[in-house]
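The block underneath contains the structure these notes are about, expressed in structure tokens.
For chain A:
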Amino acid sequence: MMQMTMDELTVGQKGAVKAINAPKQLKRRLMDMGFTKGVGVEVVKLAPMGDPMEVSLRGYHLCLRKAEARAIELR
Partner candidate 1 sequence: MQTIALIGNPNCGKTTLFNTLTGTTAYVGNWPGVTVEKKEGLVNGHRILDLPGIYSLSPYSPEEKLSRRYILDEQPDLIIDVIDATNLERSLYLTTQLAELGRPLLLALNMEDLLEKEGIRIDARRLSQMTGCPVVQISASKGTGINALLEEIERSLEQKKLPMQPLFSNFIERYITTIIEDDYLHQIPKGRQMRWAAIKLLEADELFLSSMPAPPQAFQTYIEQARKELVEHYDDDVQAIIIDQRYKVAEHIAKDCQVRTKKAKQFNFDNLATSKFGAIPLFIAIMAAVFYLSIGLVGGYTTGWLESFFAFASVHIQTLADAMQVHPLLSGILVDGIIAGVGAVLTFVPQLFVLFLLLSILEDCGYMARIAFIMDRLMRSMGLSGKSIIPLVIGTGCSVPAIMSSRTIEHQKQRELTVIVTPFIPCGAKMPVFALMLTYFFPGKWFIAPLIYLLGILAVIITGLLARALDKHKETNAFILELPRYQIPAAKNVWLQTKDRTLGFIQKAGTIILLSSVIIYLLSSYSFTLQAVDAESSMLAILGRLISPLLAPLGFGFWQASVALLTGIAAKESIVSTLSVTIGTASLGSFFTPDTALSYMTFILLSSPCIAAISAMFKELGSKRKLLFAVLWQTGFAYVAALIIRSATLLLL
Partner candidate 2 sequence: MYTAIISNIIVALIILLLIGSAIRTLHRQSKEESCASCGTKKNSACKGCKFADSCH
């Protein structure tokens, strides 16, 4: 199966984190915010100009750019 990253999700779609492919510091920050293996994420909406995106995970909402979302691999 092709690998999928979080920026490919459309609004309302859900996924589970498989891995984070990012430089150490960004990876650490994303994980601190709760993106750990297996956690469920859902894209809530996109900003008016299509980027950044709002996702919900662990019961709260977070926004991040598509560039960062691309680092989050889903399964």
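Here is how the candidates were picked: all candidates are chains of the complex that A comes from, given by their letters.
In this section, contacts are C-beta pairs under 8 Å (C-beta built on N, C-alpha and C of every residue); 3 or more make two chains touch, one makes a residue touch a chain; residues count from 1.
Here the structure is a predicted model, which means the values were calculated and not measured.
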item: Options 1 or 2 - which one, within this complex, touches chain A; value: 1
item: Chain A residues within the candidate 1 interface of the complex; value: 19-20, 24-34, 36-37, 39, 45, 47-52, 54, 58-65, 67-68
